[in-house]
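One protein chain is absent from this view; the other protein chains keep their places.
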Amino acid sequence: MTQTGQETISVVLTGSGGAGVMTAGQTLLDAAASLGLYGLMTRSTGPQIRGGEAAALLRFGRRPVLSHGDRFDLLVALDFENISRFGAEIPLGASSVVIADPAAGDPPEFVVASGARIVHVELAKLAKTIPGGRISMVALGALAQMIGLPESAIVGAVAASVGKKKPDAIVTSEKAVALGAAAAATLTPGARIAAPDRLDSERWSITGNEATGYGAIKGGIRFVAGYPITPATEILEWMAPTLRQCGGVLVQAEDELASINMIIGSSFGGAPSLTATAGPGLSLMIESLGLAVASETPLVVVDVMRSGPSTGIATKSEQSDLNIAVNGLHGDAPHVVVAPTDVSDCLLTAQWATHLAESLQTPVIMLSDQSIGQARAIIDRPEDVAFTATRDIWTGGESPYLRYGLTDSGVSAMAIPGTPGGQHTADGLTHNERGTPSSQAHDHVAQLDKRQRKLENFDYSDHWAEIDGDGEIAVVTWGSSTAPIREAIAAARDRGAKIKLIALRLIAPAQPQKLAAALAGVKRVLVIEQSHSGQFWRYLRAHYDLPGEVTPIFRSGPLPFRPGEIGGYLAHGGL
Amino acid sequence: MTQTGQETISVVLTGSGGAGVMTAGQTLLDAAASLGLYGLMTRSTGPQIRGGEAAALLRFGRRPVLSHGDRFDLLVALDFENISRFGAEIPLGASSVVIADPAAGDPPEFVVASGARIVHVELAKLAKTIPGGRISMVALGALAQMIGLPESAIVGAVAASVGKKKPDAIVTSEKAVALGAAAAATLTPGARIAAPDRLDSERWSITGNEATGYGAIKGGIRFVAGYPITPATEILEWMAPTLRQCGGVLVQAEDELASINMIIGSSFGGAPSLTATAGPGLSLMIESLGLAVASETPLVVVDVMRSGPSTGIATKSEQSDLNIAVNGLHGDAPHVVVAPTDVSDCLLTAQWATHLAESLQTPVIMLSDQSIGQARAIIDRPEDVAFTATRDIWTGGESPYLRYGLTDSGVSAMAIPGTPGGQHTADGLTHNERGTPSSQAHDHVAQLDKRQRKLENFDYSDHWAEIDGDGEIAVVTWGSSTAPIREAIAAARDRGAKIKLIALRLIAPAQPQKLAAALAGVKRVLVIEQSHSGQFWRYLRAHYDLPGEVTPIFRSGPLPFRPGEIGGYLAHGGL
Amino acid sequence: MNIQNNERAFKPAEYKSAVKPVWCPGCGDHSVLLSIQRALAELALPPEEVAVVSGIGCSSRIPAYTNCYGFHGVHGRSLALATGLKVARPDLTVLVASGDGDGFSIGGNHFLHACRRNVDLTYIVMDNRIYGMTKGQPSPTTEPDWDTAIAPGGTGLSPFHPLVIALASGANYIARAFSGDISGCAKLIVDAIRSPGFSFVQILSPCVTFRPDQQKGWKDFIRPAMVPETDDHGRAARRLMTDDGFNIGVLFRGARPPYQPQPLDHRDPSHLEAEFVL
Partner (left out) sequence: MNIQNNERAFKPAEYKSAVKPVWCPGCGDHSVLLSIQRALAELALPPEEVAVVSGIGCSSRIPAYTNCYGFHGVHGRSLALATGLKVARPDLTVLVASGDGDGFSIGGNHFLHACRRNVDLTYIVMDNRIYGMTKGQPSPTTEPDWDTAIAPGGTGLSPFHPLVIALASGANYIARAFSGDISGCAKLIVDAIRSPGFSFVQILSPCVTFRPDQQKGWKDFIRPAMVPETDDHGRAARRLMTDDGFNIGVLFRGARPPYQPQPLDHRDPSHLEAEFVL
């Protein structure tokens, strides 16, 4: 590994199902991590449940990489079947290199059109020379060689993943990797990654969905009910065993109507509670989210967004559930909406979401998305934050106990079943302070005021947004759009531009004063988001007075924003 | 009946359950209508299903009355049990008169505090003098006498409602009415209603829910599925028999998830279809509304709004489902939202909603509310409009048939099952023109564009808003807030103010150009609505650029806006 | 449930709150409330250790009339809410109250799955064969020819068999009671609470307002079940499938262990980081 290579490098492995593209990708990520590189891996698959075409998209860097780059430096195609379906997801350029098996036939149109240099390695043939040798391991060897990763790192990663129990498999893989590397050694190299600085920090390999699960448990979640749905299932699957280690349980519900109601029940019983879902499931939870608002029951709902509307594209990302998350409830139903800005931030955001739900006795919706949730990243160990589930619990006192007492803060102490004297009926009907149903205007207004007040009076501290840099131009964004924007801004700054980045972590309630302060002196605001109708921009218009000239930039998924695309907007925006 | 009385008069009858308050109120409305008066009747009841306290709130006028006035001229209390629960709904003033039975004991605090003149009539005692005599009929006689309605009109209305089969009951009621009238004749009269001008127009007695049902059938609705919910049930109950007379059917579904899916199915089958619900039911329909958007299935969902969030107050009104109606769906899911401005307008709006749904192959949400839906009004026969269900139906042609073809208008012809060659699968998955599932970015974007385009390109004609008057000040409002605002503006105009009224009937998609044109020259905009968080105002901010100074005026239900309250806002707003 | 060994005796009145029921005079639900009070007193459960969960309907109003912890949720979802509560808090005694509309129409799916899951809940459905609260629409147990505004002349649909559905779905205890017999009703509720796992008690509870036929009519039909209770699924299925809906008593008592997932350990979450660390 040289010191002179690129800061980051992007590679993609494609092949049809069963060819082992995903395993190879994962091994590559592990290998890079072992060398002290940061990294990111996302997956694309065809519509088939099994056996369709697949792509592992990876990026490595000497600094954290939390989104993909503008183009892939290297594409390794185990075969070309149907991979043109991924064409739009695999931008290539004239400086890109494509390693292909000559036996795989002609490269697809999008590869040819890119002008990428195509080099041939007889992957299949080489693999066949080793009994049990896998084509994906040969490819891995070739790939590593091309981008400058030492073969030893690959071999180490293979050994770690195959495990000690299968020494034969390790040897077979080692041989395949070596063959691939040797074959590639004869080729003119393309982009190579520079060796990382010393690995001085603790690194994690984690997906956004795992980070969400762990953040939630750290925050105090001890009961989860959920119904499987792509791309949120892994949160449930990760939490099922881990929660049980930490004093909690997970129940698979019969549907999302049940999940949300189960966690209302468990939270009423005193357990900080969560469910995870995607757009279609969130839609089904809407009625009972209103019940949680009215009955002031704390809970966290994670929505891992995918392309909508309706079933849409279950496996692809989009930021288009903002409307429903913020404004989807019937009646006046204020609640909290938060969003992580990248894979790593899922931990903090989930932990904070739990803290907010418990502190404010309200439902909190956390808007993650597929591109964050299902991506695996090599990150620095996230900092510890002190957020825990802190519910104001009634242990005795005034009689009769006023479950919905009109306190100054708007939060009233909650009696947990089992507490003598705290008996009350939690209710979605308009009620008085005691909780008794009422259709009187004064009770209705008092409780609406109370529920609004508790959200408005709360101190959301600095966590409401990530703010970075200074300048007369500001980009306001949220969620998974943040990482490519961050990168584009860094590039623009390198060229001398002064741009401020404001990525909202707290979407609702709106923080007009905080944003106004953050935007002081700003003359031009670019609002960037991944939705077809500009949901975030409309939301900002509704709740904030943005200074100066405002340029909304929005488009739908499923393709992710790329730094270069954002750079274009920034330039077009007057830089 | 004299020529010199008031233009409108407001009366309220209260009593505990079973006392016949509602029947008496209905009879009074019929009587007034028979005299050529316009009128409005709304109902308030306690939480009991039966036997609780009840109030019939009425207003009559020489001109159409579609909302209540500032105070009641006359309150007739059959008894005083629990009626203070209605205190806030029954504003009285020093000029008001209260007829009470001395046996009913002391009047409640809110009556005393109002300074109203209390007069005694021994209602119960008088009723007892007639075998089978009802206290409510005695009260009716007294009431009619006090406000100047001829006894003969009451007797006629009683006869019409009791029907010819019970001549004895008619005679008994006549006697009771006469006794009440005689007793009241000795009292100093209060406000009296002036005799109406000649009854030259055809008048109807209709509720908003009935008008909705009739408008829908006129518009072409032939299939209804629904699940009972207050205050929408009457739409279903009215349509059940009437639809069957007109070639349609109604199915009671097991829940709202089923209702919405049933009408997606029936509409796919070619039948213009509708469901009616309230906030909690709409919440449950959200996921499948998204399916209707994505599969481009026309349908109408009537939401008769009630106080929210959650179960809220099922029997009281509010305009707080605007957020969910407009922004409640996950993903980018453009659709149409319309709202009637008063009882009478429900007919046109429901008919138009059907027309829009069918023309645009999209779900249309019609936001009525409890104060419109459950009010009975005496109105002029609404004008006939030509809107009918006009779906672009594919009858053959190109092959393969492109169900989701990318037309200029955005609307593509729909093949109805049974049509040879038109076979396709309607889908909520992202699909191509043919309807085949796709996860390609270009298909996703093309279909998102198409669905947006069809809504944007459509000519909504003048029906998008009701616009009235001119001036530098404009009130922008919607739905049931319109009628009291209309009245307040009329009063302000009488005092010389120049105010323009713009009541949006088309809530979504937004019509920025039309509103800008309507607001040309306006310097000050008052946005008025009945929601706790200013949902309409926020929506306008998000989608429109309002000129000049904008003053949002909003508050929650359950109390209705009154003309005087609005007048205050208008004055405060600088008049 | 978790039978407590309590030292003191409890009176039924201690389980009643100060909130006045909205029910019509004569509604069967008044008696169900009394039965529940008596049952809880008999079991000597401290009111704060009991939770009553419900949906929406006249019958579903019951939690606030008890002096227990209560949750008056949304229409049809009470069983899911109660499941979360009981799994998180196995120490509580959890009753679920519902109506034939709330429980069998909109709530049908949770009914199936609560039976299947067999969490230790006692599910009381006040069946009046009508939607009371929304003023008289047919429910899944309404007779096909019962005339209503929404279905003039009747729906034409035969009522279904909730007890067989419960059995097929896995309910561990199935009984039928009549609200007119308060002490019989209370006895069954005591038994149902004591029975581990999911216990389903259908209580025929007349709606005097929208089903004026029931109050008199039902008295003539109702009788204690002739056949003794069974634990045999096949026999129970046949019997419940053919019964006329008026046999009172315990009709099935199974032996499935309740579902009560438990934590395996109570470790600090930080140990989970090992999975991520490179």
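Per-chain residue numbering starts at 1, and chain names A, B and C are given in the order in which the chains are listed.
Quick note on the criterion: a residue touches a chain if its C-beta (ideal position, glycine included) is under 8 Å from a C-beta of that chain, and two chains touch if they have at least 3 such contacts.
As the structure is a prediction and not an experimental result, all values here were calculated from the model.
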{"item": "Option from C:18, C:157, C:227 or C:277 whose C-beta touches the chain left out", "value": "C:157"}
{"item": "Residue in contact with the excluded chain [from C:149, C:168 or C:278]", "value": "C:168"}
{"item": "Identified contact with the non-displayed chain, of B:426, B:473, B:492 or B:527", "value": "B:426"}
{"item": "Sole residue of B:104, B:187, B:249 or B:385 that reaches the chain not shown, by the stated touch rule", "value": "B:249"}
{"item": "For chain C, residues in touch with the removed chain", "value": "104-109, 112-113, 115-118, 140, 156-158, 160-162, 164-165, 167-170, 233-242, 256, 259, 261"}
{"item": "Absent chain, residues of chain B that touch it", "value": "33-34, 202-206, 210, 214, 217-218, 222-223, 225, 242-251, 253-255, 257-259, 261-271, 273, 287-288, 290-291, 295, 378, 381, 415, 417-429, 435-437"}
{"item": "Touching residues on chain A - with respect to the absent chain", "value": "46-52, 227-230, 233, 236-237, 240-241, 250, 252, 254-256, 280, 310-311"}
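Methods note: only the chains that are shown with their structure count from here on.
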{"item": "Gap in Å, rounded to a whole number, between the CA centres of chain C and chain B", "value": "38"}
{"item": "Where chain A and chain C are represented by their mean Cα positions, the distance between them in whole Å", "value": "42"}
{"item": "Set of chain A residues in contact with two or more other chains", "value": "287, 290-291, 295, 427-429, 437"}
{"item": "Shared interface positions of chain C, touching two or more other chains", "value": "74"}
